[in-house]
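Here the complex is missing a single protein chain, while all its other protein chains stay put.
Per-chain numbering from 1; labels A, B and C assigned in written order.
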Amino acid sequence: METIVSIKPLLAVLVSLLVVPILVSSRAPNVREAWTFVAAAAKFLIVASMVPTILNGAEIVYTVAEVIPGVAIKFRVDALGMLFALVSSSLWIVTSAYSIGYMRKLKEHSQTRYFCFFAFALSATIGVAFSANLLTLYLFYEMLSLATYPLVTHHQDPEARSSGRKYLLYIVGTSIGFVLPAMLIAYNLAGTLEFGRQGFLAGTGSKPLMALLLVLLVFGFAKAAIMPLHSWLPAAMVAPTPVSALLHAVAVVKVGVFSVVRVLTGVFGTEQLLALNFSPFILLAASVTILVGSFIALSQDNLKRLLAFSTIAQLSYIVLGVGLLSPKGMTGGMLHIAMHAFGKITLFFCAGAIFVATGKKNISEMTGIGRRMPVTMAAFFIASLSIIGLPPCGGFISKWYLVLGSLEAHQMPILFVLLFSSLLNAAYFMPFVYKAFFCAPHEAMFKNTVEEAPMFCVVPLVITALISIILLFYPQPFFRLASMMVQAITGT
Amino acid sequence: MKITGLIIAILAGALLIYATADFPGWGDAASPASTHVSPRYIEKTMEETSVPNMVTAVLADYRGFDTMFETTVIFSAGVVCFILLRVFGSEEPKESLYRHVLTGVTIRVRAGGEIPPDSDDFERIDVMWTPFDLIIKTMCRILIPFIQLFGLYVIAHGHHSPGGGFQGGVILGASIILFAISHDLRTALRRIRERIDALLCATGVFIYAGTGALCLLLGLNFLDYAALASILGVDPITARSHGIFIVEIGVGIAVMATMIWIYNNVSSRGKYDEGL
Amino acid sequence: MGDLIQLLVAKYNYWIYITLMMIGLYAMIAKNNLVKKIVGMNIFQTAIILFYVSIGSKKGGTIPIIEHGHGAAGSHVVHAADYINPLPHVLMLTAIVVSVATLGVALALAIKVYERYNTLEEDEILAQIREK
Partner (left out) sequence: MSEQYPALLVVVPLLSALLISAAGWLKKRLCFPIAVVALGVAAYASIGLLIRVLNEGVIIYRLGGWPPPWGIAYYVDHLNGLVLAVVSVVAFINLIASQKSIEEEFPEKTGAFYTLYVLMVTGLLGIVVTGDAFNLYVLLEIASLTGYGLIAMGQKDRAPLASLNYLYMGTIGACFYLLGVGYLYIVTGSLNMVDIARILPPLYQSKAVLTAFIICMVGVWLKMALFPLHAWLPNAYTYAPSASSSLIAPLMTKVMIYVMIRLILTVFTPQFAFSNLAISNSIVWLAVLAIVMGAILALAQTNLKKMLTYVIIAEVGYMVGGAWLGNRAGMTGAILHIVNDALMTLCAFMVVSNIVYKVKGYAFEDLKGLLRKMPFTMGAFVIGALSIIGVPPTCGFFSKWYLISGALKAGHYGFMVALLFSSLVNVVLFFRVLEISYYEPFSNHHVGDHHPEPMAEAPLTMLVPLIIVAAGLVLVGLYTGDIVNHIIQFAIPKGIV
C-alpha cells in the first residue's frame, strides 16, 4: 500500500470554492452558468485524474495543517472516498445543466446565490469524501449543512422558514450534541482520529462506552436519515427540485451515509464490531428504517415526498450492507451509494421536469402524463426499476450483493427485509408508472400532444437514466473500487 | 438590598479580620514589610540618589514608573470629566444680568445689548441673588499669592521635606479654585483659559514621560535618570536628584492644571458660566 | 480574655481599617442615593489607605527623611530601624491620587445622571426607566 503526497485532493475541494467569487461578480447569467460548468468539469476531471492511481492500489494524501496534536486537517483518497467523489462530482455536471433549465423556466429569484451555494456544497461533499480523519470529516460535514441551508430555504417563504428550522435543528443539533462529544471522547481514548484499516478505536474502551460512542456517532450523522432522525428529509423537499435532486438524493444524504460507513469501518473497525457483536443493533436500526420508510412512501401523494421517503429507505440499504460486516454485504452497500445515486437523481429530475412542464406536484394529478411527456416518464420507469433492483438496471447488482451478503452473514431476517422492501418499492412506483402510460382515455388529465420540459431539463435525466442502465453491464470502476475497499478493510 | 449589603460587608470584614491573626503587630520592626525590600530604600537612598527624603526618592525614582501613571490617572480623570460634561456653544440666554460693582445695582441687558466695553465697573452674573462680597474677594486677592508661593516651595523643597509635585500641585490648583470661588468662574477663566489649562495638563505629564523617554533615547532604560548626567553635566547620582526634580515639576503642573480643569467642568456642569 | 486584649492592642490598626472598610462597602451596596454610594466608595478607599500606611509604621522609627543629609552624602550611616518604611507612603500617594481621580469621574457621571433624571435616588431613576 503506497501513499502518494499530492495537492490534488485539496484542489478538487477548492476548485468549486474558487469559482464562487467569479459567480458573485459575474453580472450576466450566461457567464455565471458557463463558469459553473467550468467548475463542475474541472472538479470532475481532477477527481477522475486520481482514479488510476487509486485503482493501482495507491492512496493519495495531503495534509493542510495540524490543528490539534495528533489530528490534522488532512485529506486521504482511498477507494471508498473515490467512489463517492466520482459519483457526486459527475452528477454535479448534469445537475448544473438541469438547474439552468429549471431555474430559468421558473424564473427563480437570486439565482446567483443559488449557484454559489451549490458550488460551496459540492466542495464540502468532496471534502467529506476525501477526509482522512474524523475531524476533517466533521469540518466538511458542518460546512455542508450550512451551505445547503440557503438552498433548502431558497424560496424564503414561511414554509421554507419552518422547514429550514427543522433542517438545521436536526442536522446541526445532532452534530454538535452527539458527534462532537463522541469525537472528543474518542480522541481522549485513542489520541488520534485518523481513520484506520481496523478502526482507531479498536480495543481502547469498555463495551458500554463503545456502545455509547456507536449510538452517538451513527445517529449523530443525522444526514443519514436513520429513523427516528429522518424527518428533516421530507421537510427539506421545499427546496427547488435540482437541490432535492443533487443534495437530498445524492450529496447530503450520501454524505451522511458515507460518514456512517466511515464510522463503522474506519473508527470502530469491522473486527471490533464483530467482536463486540454490535452488528444486530445496526441491522435493526437499518431494517426498521427501510420498512417504515417504504410503508410511509406508499401513502404519499406528493411525488417529491414519496421520493424522499424512498430515499430514506434506500439509504439504510447502504447502512444495512455495511452493518452485515460480511465482504459481499459491504460491497453491495458501497455499490449502492453509486447505483442509488444515479437512479434516484433521475427520479427527482423527472419530478422536477413534470413540475416545470405542468406545474403538478401530486401523483393523483398526473394520471396519463406518460402521453404528454413520454421521454421523461420512460426515464422515470427505468430509474424506478433501478431503485427496485430489477434488471436491466444497476440497482440490481447492488441489491444482489446485499442478498448474497445477508446469506453470507446467515442473517435470514435481513434477506426477508430486502425482498419485502423491494416489493414495497415496486408497490409505490409501479402504479404511478402504469397510470402514467396505460390509463383509460377518459381519466387522462392531459392532452395527447407531446410537450416535454425544456431541453436543459430533459437531456440530463435521459443521460442519468441511460447511465443507470449501463451500470448493470459495466459497473466499473465503481465495483472495482468497492471491492478494493472491502478487501482493504477485511484484508481478504 | 440593605440586608445583602450588610451580609456582604460583614462577610468581607470577617474574612479580613480572620486574616489579621497571622499579621505582625502594629509597628513591628521585624515584620517582613520592614525587613525585606524597604531597608535598601532607607539605607541606600542617600548615596544612590542623594535625596534625603526617601519618600520622594522612592516615589519619583525607584518606583517612578508608578508615579508617571499616577499622573496619567489624574490626567485621564480630567479628560473624562471634560468629555462627559463640557457642552460647547451653549446658546446665550435672551437677556444677561450685569451688576454695577460700585453701586451694586443689577441691570438687565437684552440679547444684542452692550455694556460699556473695557470697564471694570460691571460684572456678569447669572442669577439675581448672586451675592457680592467685597471682604471675601479682597482677602482672597491678598491670600492667593502667598498660597501659590507656598505651593511652589512645596514642589521645590520636596527633596528635603515632606512635599513634592502632588502636594504642591494641589496647593497651586487650590489657589486658582479659591479665586474662582471667591470671584466667579468667568473671572478665573480670564486668568487661565480653558485651552491653556488643558494644554498644561498634557504638558505636565509630557514633561514626566518625556524625561523618561529622553533617558531611553540617551541609551539607558526608561526613566533611568542617570542617563541625564551627560546633558546636565553632573555625576549620575546628582543627575538622578535633578531628574527627580524635573519630573516633580511636571507632576506639579499636571496636578494643578487638572484640578482646575475638573473644577471648571464639574462646578459649572461644563457650561463654563458663573460656576458655584 | 487577656490574650484577646493583647491581640486587640497589638493589632488595633487593622481593626479600625476593617471597620471603616465595612462601612464603606455597606454604603456602596446598600445606599439608594448615588452620591452616598460615592461617599461610601471614598470611605472604602480611605480605609485601604489607612491600612497601607499603618503597615509602614515602626516602633521607634521617625519620618523617612534623613536630617541634614544634604551635602555630606552618606557621611553618617543610616540604620533601617531608625526610619519608618517609606514604601507604603509612596504607594498610598498613588492610591490617594487614584481615589481623587475616581471621585472626580464619579461626580461627573452623577451630574450627567442628574441632568437626565433630575434625581439621584436609584429607585426613582429605575422607575423612570421602567415606565419609558
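The rule we apply is simple: a residue touches a chain if its C-beta (ideal position, glycine included) is under 8 Å from a C-beta of that chain, and two chains touch if they have at least 3 such contacts.
Here the structure is a predicted model, which means the values were calculated and not measured.
Trainee: Thinking of the complex as a whole, which visible chains are touched by the chain that is not shown?
Mentor: A, B, C
Trainee: One chain is left out of this view; which of C:Leu20, C:Ile66 or C:Leu91 touches it in the full complex?
Mentor: The missing chain is touched by C:Leu91.
Trainee: Quick one: which of B:Ala77, B:Ile125, B:Cys140 or B:Val255 touches the chain that's been left out?
Mentor: Spelled out, the listed residue whose C-beta touches the missing chain is B:Ala77.
Trainee: Among B:Arg63, B:His183, B:His242 or B:Arg269, exactly one should touch the missing chain; which is it?
Mentor: Considering all chains, including the one not shown, the answer is B:Arg63.
Trainee: Touching the hidden chain in the complete assembly: which of A:Leu180, A:Val292 or A:Met445 does that?
Mentor: Missing-chain contact among the listed residues: A:Leu180.
Trainee: Mind pulling the chain B residues that touch the left-out chain?
Mentor: Missing-chain contacts on chain B: residues 12, 15-16, 18-24, 31-38, 40-41, 61-66, 68-70, 72-73, 75-77, 79-80, 82-84, 86, 88, 195, 198-199, 201-203, 205-206, 209-210, 212-213, 216, 220-226.
Trainee: May I ask you to list the residues on chain C that touch the chain which is not drawn?
Mentor: Touching the missing chain: residues 21, 25, 28, 34, 37, 41, 44-45, 48, 51-52, 55, 87-88, 91, 94-95, 98, 101-102, 105-106, 109-110, 112-113, 116, 125, 129, 132.
Trainee: Taking the full complex into account, what residues of chain A touch the chain not shown?
Mentor: So the residues of chain A touching the missing chain come out as 64-69, 72-73, 135, 138-139, 142, 146, 150, 153, 156, 161, 164-165, 168, 172-173, 176-177, 180-181, 184-185, 187-188.
In the analysis below, only the chains that are shown with their structure count from here on.
Trainee: Rounded to the nearest whole Å, what is the centre-to-centre distance of chain A and chain C, using the mean of the C-alpha atoms as each centre?
Mentor: For chain A versus chain C, the centre distance works out to 71 Å.
Trainee: With centres defined as the mean C-alpha position, give me the chain A-chain B separation in Å.
Mentor: Measuring from centre to centre gives 75 Å for this pair.
Trainee: Which residues of chain A are in contact with two or more other chains?
Mentor: There are none in chain A.
Trainee: Mark out which residues of chain C touch at least two other chains, giving numbers and ranges.
Mentor: There are none in chain C.
Trainee: What part of chain B is in contact with chain C in the complex they form?
Mentor: My answer: residues 1-2, 4-6, 8-10, 12-13, 16-17, 20-21, 23, 25-29, 31, 33-35, 37-39, 41-43, 45-47, 50, 52-55, 57-59, 63, 66-67, 70-71, 73-74, 76-78, 80-81, 84-85, 159-162, 166, 237, 255, 262, 265-266, 269.
Trainee: Quick one: which bits of chain C touch chain B in the complex? Just the residue numbers, please.
Mentor: Touch list, chain C to chain B: 7, 10-15, 18-19, 21-23, 25-26, 28-30, 32, 54-61, 63-70, 73-74, 77-91, 93-94, 97-98, 100-102, 104-105, 107-109, 111-112, 115.
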